[in-house]
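Omission of a single protein chain aside, the complex is shown with its protein chains in their original locations.
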């Protein structure tokens, strides 16, 4: 299975009362189906995974599996701190039709999160999982990181198919690619360094900004693949500001507000996220408008 | 309610197969009852809270509530990333007889974990909680921190009774104490700076090392309270090495091994924690022996 | 030689044109002579050492040596990145009558600043120096740190008499004191944790806030020494805000402005330091007034 291309880590829609809005989720997926995305990452960090109950995660998995167009690769975020619980969630996602599990590093007890522990954790999960797994390295949320020598070691496991590297540290991306065999697939989670990572040999992106601009991300991927560096660079530049401000600084409430503006259902994020202030909404809208203008200029 | 004194954040015992060992938990509590501790912190970080299912947490709460001697203050760790789930757990702990809830800062989405968000989160939890709450600041695990100006603001809420400050940053402890009214209770979670924090005005400690050495921690607290600085300093010195090596570097598997040596039930930690190697076990035992020797010398 | 007590790391006065104001320096020293300080630290970090030419440092050393009252211990900041240059400066300070050299860790090439390198550097400096040296650990400026095991090793050198630990990390202060023999003298450079450090066994303080409030710092030291914890704590609380705002946030230009208000010559800091804005000056003055009020209330 090739994980090449763009995978939006889709948001989890909620009703104003905080309950799951599964119909809106299905509707969003129907819209994404028509873009050139390669598949879906469901209940990833951008899916507010840590704010969902286990049962809710399963409802979300089922809804997306049902609404996704055939041919779209389904990736479920299943990693939690507990090894056993991670295995359990992974195999439940497999039952629901998911092709791949995205397994975040455990992270709470940082002092003990050493390479040996990660090696054992991933080996146990991969041994027990009925679907292949992706390592998920996201130090900006977890405060811990896996490095190339460990990834090289884990890449030997037949059920560990790749990594999602989200730090934006391009040196680490390069080191991982050099240290692993060609069939090991490196995807990145940082949109501001997506082109740089593709040039270094990454095969795809799981980009929160693709929740808002799926087509632009696909176009950037295609331009890089066809070595149209001028076009690729132009698109990469255009993604810098929305990623920095909407995704990184304002976060999921802003991604959802931007989705609302783009015709998707964004809706509210769960507490403790605060609703955007009016000034923040305006800031998001200004960035979206600037992006649209750039599109028309360049078209 | 005065939270003065020593509160061990007790470990959660497991059978070798990973299931809860509730009888061992009750037995540990019975032993702790006989020391001079002021109460219990249950399902805190040292209780492997992030590795427990919600239902398991409740079983643990019930078992400790049943086994604790009367007069011991019961504090439940109830904080998770979701505001709603935190409230729900807090009120369940209240039903089970807990007097106080220890509410960790939400932390996963670090970019948005700003003072305004923390203020809203804690206010909502405190408004809805049927028992008073303690703010729990533990940046070494969460990667985020609350600072004195925010604590001063939250201290005005009638249902926020204090804070557990676990960073070991004594300046922050002092700033919080100066910024809050006398009835707001500051406890600390760092055993290496416990005496320093008491001198700055902290009222007690929630110290993982007290799981191993409850009596020594109580004695240190009493020495500081009676201004016997020579004795207090000697005891503080003695706690440095076990805290640094057993608690901070080797973590919960080592705390549990030390408990096994001290006559409690320690048992295994849950995966992804690795079992201690033989060399690590020996290291723990050497530190325990050194501590015993110091006791006999000083007695 | 006992380094017990308070040592202000005095500022280096400049004329408005940026040249050394040596007469103002001598006048400041004459004023400090009348307080209970134990001695002077000259061309430390607060003395803008990194903004002085080598020849200017020597002029400053000479001026202070001339103006200091007899019995005051003279400590020269002589540490730079180069080992040879550090030795050379140390022995020049010795010629000018300095009793001790304060030798900052080298720090620019952080990747190589490992314990083995520090050990060799300090051993070579101590071997060649004609006066005893103090290790100077100040990670907030240098980005590197020495830890207790290395300090314990260096403490065996007959010409390394102690350490100035400026990080404010009280755990490290305690570990150093426990790891070194009684004659090794640990001074601290963090005023917000000064009382905590004294309780842990530190013998004195090199406190920038003592440039502004020498008498208050001396009184705190004496209160702690006589185990008057109530008075010591009160004075410690009072030093928190000036240290945080004037010393740490606004820095040397604010220390100098505060000195101007207190009757010393503060004057301008050298570029690249910016002059304080009017709002910042007002902020400094408000803090000074609050401190004076607290004094009168408690007197």
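As written, the chain order gives the labels A, B and C, with residue 1 at the start of each chain.
Operating definition for what follows: a residue touches a chain if its C-beta (ideal position, glycine included) is under 8 Å from a C-beta of that chain, and two chains touch if they have at least 3 such contacts.
Remember, predicted model here, so these are calculated numbers, not experimental data.
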item	value
Candidates A:170, A:215 or A:274 - the one touching the absent chain	A:170
Contacts of chain A with the absent chain, listed as residue ranges	168-171, 174-175, 177-178, 190, 192-193, 195-197, 199-201, 227, 229, 232-233, 236-237, 240, 244
Touch list for chain C against the chain that is not drawn	18, 45, 50-51, 53, 80-85, 106, 108-112, 116-118, 120-121, 124, 140-141, 143, 248-253, 270-274
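In this text, only the chains that are shown with their structure count from here on.
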item	value
Pairwise touch network: line, ring, star, complete, or other	line
Between chain A and its twin chain B, rotation from the CA superposition, multiple of 5 degrees	180
Multi-chain contact sites of chain A, meaning residues that touch two or more partners	none
